[in-house]
Structure formats: C-alpha cells, structure tokens
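These notes concern the structure reproduced below.
What you see is the complex with one protein chain gone and the rest in place.
Letters A and B name the chains as they come in the text, with residue numbers starting at 1 for each one.
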Amino acid sequence: MSESSHYAPGTHPDLPPPARTTGMVGWVRGNLLSSPLNVALTLLSIWLLWSILPPAIHWLFTEAVWTAKDRKECWALMDAPRDAACWAFIRGSFELFVYGWFPEPERWRVNLTFILFIAAIFGGLRENIPGKKYWLIFAAAYPFIAAWLLLGGFGLEPVGTNKLGGILLTLVVAVTGIAFSLPIGIALALGRRSKLPALRGVCVIFIEFIRGVPLITLLFVASTMLTYFLPPGSTFDLLMRVLIMVTLFASAYIAEVVRGGLQGLSAGQYEAADSLGLSYWRAHQLVILPQALKISIPGIVNTFIGSFKDSVLVLIIGMMDILGLGRARLNDPDWLGLAPELYIFISLFFFISCFSMSRYSLSLEKKLHTGH
Amino acid sequence: MRQKTTAVLSAAALVLGMAGTAQAGTLEDVQSRGVLRCVVSTGIAGFAQPDASGVWGGFDIDFCRATAAAVLGDAGKIEAVTSTGKTRFTKLNAGEGDVLWRNTTITFSRDVGVKLRFHGVNYYDGQGFMVKKSLGVSSASELDGASVCIQTGTTTELNLADYFSSNGMKYEPVTIETNDEARQNYEGDRCDVYTTDASGLASTRSALPDPDAHMVLPEIISKEPLGPATRHGDDQWSDIVTWVLNATITAEELGVTSSNVDEMKGSNNPEVRRLLGVDGSQGSELGLSNDWAYQIIKQVGNYGEIFERNIGVNTPLGIARGLNALWTDGGLIYSPPFR
Partner (left out) sequence: MIQPAPSTSNPLLRLWRNQESRGVIIQILTMVVLFAFMAAIARNVVINLEAVGKEFSFGFLLWPAAYDIGFSPFLEYTNQSTHLRAAVVGLLNTLLVAFWGCILATMLGFILGIMRLSSNWLVSKISYVYVEFLRNVPILIHILAIYSIVVTLLPPAKKAINVGADAFFLSNRGFYVPSPVFEDGATFVGIVILISITLVFFFKRWAHRTQDETGKIYPVLWISIAILIALPGIAFLATGAPLSWDIPVLKGFNFKGGMAIKPEFLALWLGLSMYTACFIAEIVRAGIVAVSHGQSEAAFALGLRPNRTLQLIIIPQALRVIVPPLCSQYLNLTKNSSLAIAIGYMDITATLGGISLMQTGKEMETMLIVMGVYLLISLLISAFMNWFNHRIKLTER
C-alpha cells in the first residue's frame, strides 16, 4: 500500500469505514459486545432465550394436537400425555367462544358489527380522509347502530342480551364503556374545572369516589345492590347495569386524563378565546377542546385499553364473557384440565387487540403532532 | 354545564325507560315472555355445563326444562342465567331468574334469612372427603393437620369448620371459587383432602387421570338436601315449582316414562289419569294447561330418567341412586300424592 503516500494532501479518496464497525459485525460489536458487562449480559440473555424458547415452541406448536374428539384422544396422539398443547379443545368450541349464544342464522349481524367497528375507528380517527365529517358522524352513531344490529328490533329479529357471550360480550362491554365514557368524561373534566363551587364539588366527589374503589366492588354493586335503588317492582337488565357501571368507571379515568390535557394548555389560549368574545361553549368547542383532546390522546387510548382488559372482571359476577365462558367449558367431562390452553388462547386475544390499539395510538400521536 | 344537565336527564330517562316493571306474577311474566329463566351454576360437571355449541345440559338443567315444559309446553324454551355461588340468591331476588335450580342446599338461614322459598328436594347429598390412597388415611378422624380444598360460597366451609373444631382437630382451609380450580389444587397436591358434596366428589374423581388412586372416605359430615328455590311472595309460582318436582317423582313411582307416557294416558289407574290430565282439572287449578305433567314426562322424562341420563352409573360421573332411590326402593325420594 505504498502508493497511498503519493496522494497530495487533501486529495486522498474517502476509504470505506473499517469492516469492524459496519455491517453485521459492526452492529454486533456495537450493540451486543461493547463492554465486558455487555458481553456477560448478552450471554445471559442468549442462555435465557435458549432455555425458554425451544421447549415453548415444542409445547405450543410442533407437538401440539389440533384435531381430536376429547382429551383422551389428544393424549394418545402425543409422546406422553400432557406433553404438549391440545388445541382441539379451543378449535371445537371456537364458534361458541366468538359468538356466545347468538342464534346461528343471525351471526352475519355480529360479523357486520365487527366490520363496522373497525371502519368507525379508522374513519373516525384518520385526518386526511375524504368526507371526514360524515365519517365522524358515522363513528358517533356507531354505538347505536351496533346496539340495533346486535339486539334487533326495527325489522331485525330481536336477540336477548343473555344471548351475548364470549368474545362478543367482551367487546360489547368494552366498546360501550369506551364509547360512552368519552363524552361523560369530558363533561366531568369541564365540571371539575368549572368556576361554580357546587358543580365542581359534585364532579370531584364523583371522580374521586369511582377512582378510589376497585371495579369488582362496583360490579358487585351492579349485581347485588342496584336493584334496591330502583323503584319497587321494577327490574333492570343485568347487562345494562354492568354497562352503566363500566361506563361510569371508565369516565372517571377519562375525566382525569382530559383534565390533564386542559391544564396542559397555556393560559394564553383561554385569554385569546375570551378576547375574541367567544362564549364559554364556543371557546371550548373551537379553541380549548380540540387542543386539549389532542394532548390527551395517549392517555385516552391507555384508559380504553385498561377498560378493555377490565371487561374480563364481569366473570366474577357470573357473566359469560370470553373468560367466564371458557371456564364453564372447562367443566365439560370430555375436556377437563385444559386450563393452560384456554388461558393462552385468551391472553393471545387480548394481546393482539390491546397491542394493535396501542400501536395505532402511537402512529396517530405522531401524525397529530404539529409541534413548532 | 347545560350539556351535563342534559346528559344527566337523558341518562335518567334511559334508565327509567329500560326499567320495565315485573315481578307482579311470575307465571304471567314467564308466559308473556315465552321463555323460562333458570338461575344455574357457571359449570358443575353433570349438573349444569354448556357443550361445545353452547347448549346447556345436566341434572339441574333438565329440571329447568321440565318446568318450562309444564309452564310453556316446550322444554326447549329455557334460558340459563349463570350465577356464582355468591350471586345466585341476589339474582333470584332481583328478578333476573324465575326459579333457581342450582345445587342449592336448603338451610334455615337461606329460607328465613335470605328470604327464599324452597320446594322439596331433588337430590339428597352430604358432604364427604376424598383423599389419595397413597396417604394411607382410612377415616376423616385421621385428618388432623391436613390441608383441605373447599369451594367457597357454599355451606361446605361452615360444615367443615364445625366438623374439625368439634373433633378437636386443626386444618388449613384452601378456599377456591370454582370446581375446576379446586380439582387442579387437589391434583397438584396443594391440599391433601378435597371436600364437597358426595356427588361433586364422584364427578371430580371420575375426571382425575387415575380415579382408582383416590378414595372417598366413609364419613358424611353433613346433610345437604339440594332443591329448587323461588322468591318469597308468589304462592302460585311456588306451587308450580313444587309440583313440577313432585310430578317427575310420582311418574317414576307409577312407572310412567317418556317412552310409555302416551299409552299410559289410557291407563285405568286413577292417579295416572289425574297426573296426565286425562281426568280432573289439576292443571288449570295450578294456572297451567291440563296436560302439564304429560308434557314434562313426554319431553324430559321422569325422575329416574333424568338421574340416569345425567349423573347415573352409566355416565362419566357414575353415581349410584343410593339415598336418591325411590322410598319404595329404600331411598328418600318421595312425593306427596296427586289427589
């Protein structure tokens, strides 16, 4: 390489970086082996993954049984009984787990509800979509459309609330809580920041009470005490009572998130709105709420994810959501003792739903971020 | 603020709108609704469990179907209102169910304190113990210091407390909400003993990988008469539930089964004729159609058929009739006469 010395100063062509700092090798050196401590941590991690992953894959996939008529047949198909997962149990009851007891010929309504749900979410939250206004109206009307599709009436076969079960019931509880808690939560947040002491007091007491007790005590109230509160001789659908409780619970949390958003706005925004002569409602509608809600989106989505996960608690009062129904199926004499399969299936369902929700909120956050 | 008031008002309107009035007369409610709502458990093998397509079946469910056959003429018109041990009475009292068919022990405090009306016994049970044979225990009196799995929300935990303290023994209670977890705990040796009603022990034992490695101890420490319940204050409905149960028993006594019920209509036995509504007006006195008992037996069967189909010796549970044989066969199942 003696020629290199013939270059005049400043004329040497750029050389590629040393091989050890680029490509695969460079990446490994920089990210896994940069110091003795890091080498040790990497080795530890690899050992951890090695001791967990192969047995897990073996149990979950390679050795698992997908078709069998009962657990005895499942065991017979494995190297040793209980050596791997028996997914045949989940497969056999899959329709029940998804639709509950919804009458079979009417199940297209459930499917339509699912599809419209996704459309409402995407259409309602997308910024640059043609006909944005109509999408928003559709999203706001969605809960009512869904209620009509699921419960029937007005030309559709009526279906009782007790026919809802499994994933369908989980979604009904979660989506109702999500849809109705937002307006109530915003109202509560505004009430808590109101200048009128009586109104503020009522909102503070309500929010702090709801946030101070566990959801399952509220559900117990819904299932045991609420009937005492109603006029004598009247009854009230259990699902409706539970939905009210779930909504109230979520709205108290939403209220706190929105309050944080309202406090995050600088006083200048309020003053600017006032100086334009806008009334309280116009100011909130045009200036305050659009900004405050934008700041609160991550918090709101987190609350939604929380109430989605909390919806499994309805099993404690004997309702047949996905977990309750699954546990009832565990009593089938043909399929006793398959709890691990059930719990893995349900975990996966929740993970996929909640994780995609949180990813979506992240991308939305980035899109809405109009920082200066 | 105005928005909030409006929201509150509309919510109140919604609440009032949704709250229909009910509970006046359960029979009229059921008939106008066209479906009978039974409070049942969230799952006890052999007594109430959903199958892969969600259809409920079991001993308790069959009695629910019998009630529907009597009241609505169609055993299929039932709805299972699932409840945990804790919520069953409130569900009944709140009017979410019309009748409770859910492995429920009749006790003084439930009858008087919880304000229920019980209607006879459809299953005589008693609390027993199951242990692994490898423990070498042959009597419950040797269980001092053991860990005991119990299902909560039942009378079993009270019986257990009484039994151990009256025998001067100590134990560690492991209280579990559902049968499935109790079995998992017993199987995993979290506890030495599993205690529940003898029928439950039989069903749990049948579900274990090696039933022969386990034994039910001879001691029965309590009386557990299981039966249906309704709310206080509706005598007509109480009568119906009482006599639905009695009709299945009487049918077995008289040898009327679902397969021969049509021929039996031509029987000369006056009690059979009254039971099946050929003579007399017992149905209309109850406020039902006169062939109510015929419908029960035709569509669901008599007591013996219900028993054998769901929990009898030829099912996975394999429970012998024992105390639940007819009084004429040395059991306790006995119905007042249809007269």
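Everything below uses one rule, namely that a contact is a pair of C-beta atoms (placed from the backbone, for glycine too) under 8 Å apart; a residue touches a chain by one contact, two chains touch by 3 or more.
Fair warning: this is a prediction, and the values are worked out from it, not measured in the lab.
Q: Looking at B:Leu160, B:Leu208, B:Leu317 or B:Ile333, which residue reaches the missing chain?
A: Of the listed residues, the one touching the omitted chain is B:Leu160.
Q: Considering the complete complex, identify which of B:Ser109, B:Ser281 or B:Thr328 is in touch with the unshown chain.
A: B:Ser109
Q: Which residue from A:Gln263, A:Gln285, A:Ser347 or A:Ser363 sits in contact with the chain not drawn here?
A: Hidden-chain contact among the options goes to A:Ser347.
Q: Determine which one of B:Gly126, B:Pro173, B:Pro211 or B:Gly280 touches the chain that has been left out.
A: Touching the chain that is not displayed is residue B:Pro173.
Q: Among A:Leu60, A:Leu199 or A:Met240, choose the residue that contacts the chain missing from this document, as touch is defined above.
A: Selected residue, touching the omitted chain: A:Leu199.
Q: Residue by residue, what part of chain B touches the chain that was omitted?
A: 1-2, 5, 8, 12, 85-86, 89-90, 93, 109, 113-115, 135, 143-147, 152-153, 157-158, 160-162, 164-165, 171-177, 181, 184-185, 187-190, 192, 232
Q: Can you list where chain A touches the absent chain?
A: Chain A touches the missing chain through residues 31-32, 34, 38, 41-42, 45-46, 48-49, 195-199, 202, 208-209, 211-217, 220-221, 224-225, 227-232, 276-277, 305, 309-310, 312-313, 315-316, 323, 339-340, 343, 346-347, 350-351, 353-355, 358.
Here is the rule we use: only the chains that are shown with their structure count from here on.
Q: For chain A and chain B, what's the span in angstrom between their mean Cα positions?
A: 38
Q: In the complex, go through chain A and note every residue touching chain B.
A: Interface residues on the chain A side: 81, 92-93, 95-96, 100-101, 160, 162, 165, 183-184, 187, 190-191, 194, 196, 199, 223-224, 227, 230-231, 233-238, 240, 244, 281, 315-320, 324-325, 327-333, 336-337, 339.
Q: For the complex, give me every residue of chain B touching chain A.
A: Chain B reaches chain A through residues 1, 3-4, 7, 15, 18-24, 37, 42-46, 49-54, 79, 81-84, 87, 90-91, 93-96, 178-180, 183-184, 187, 203, 206-207, 209, 316-317.
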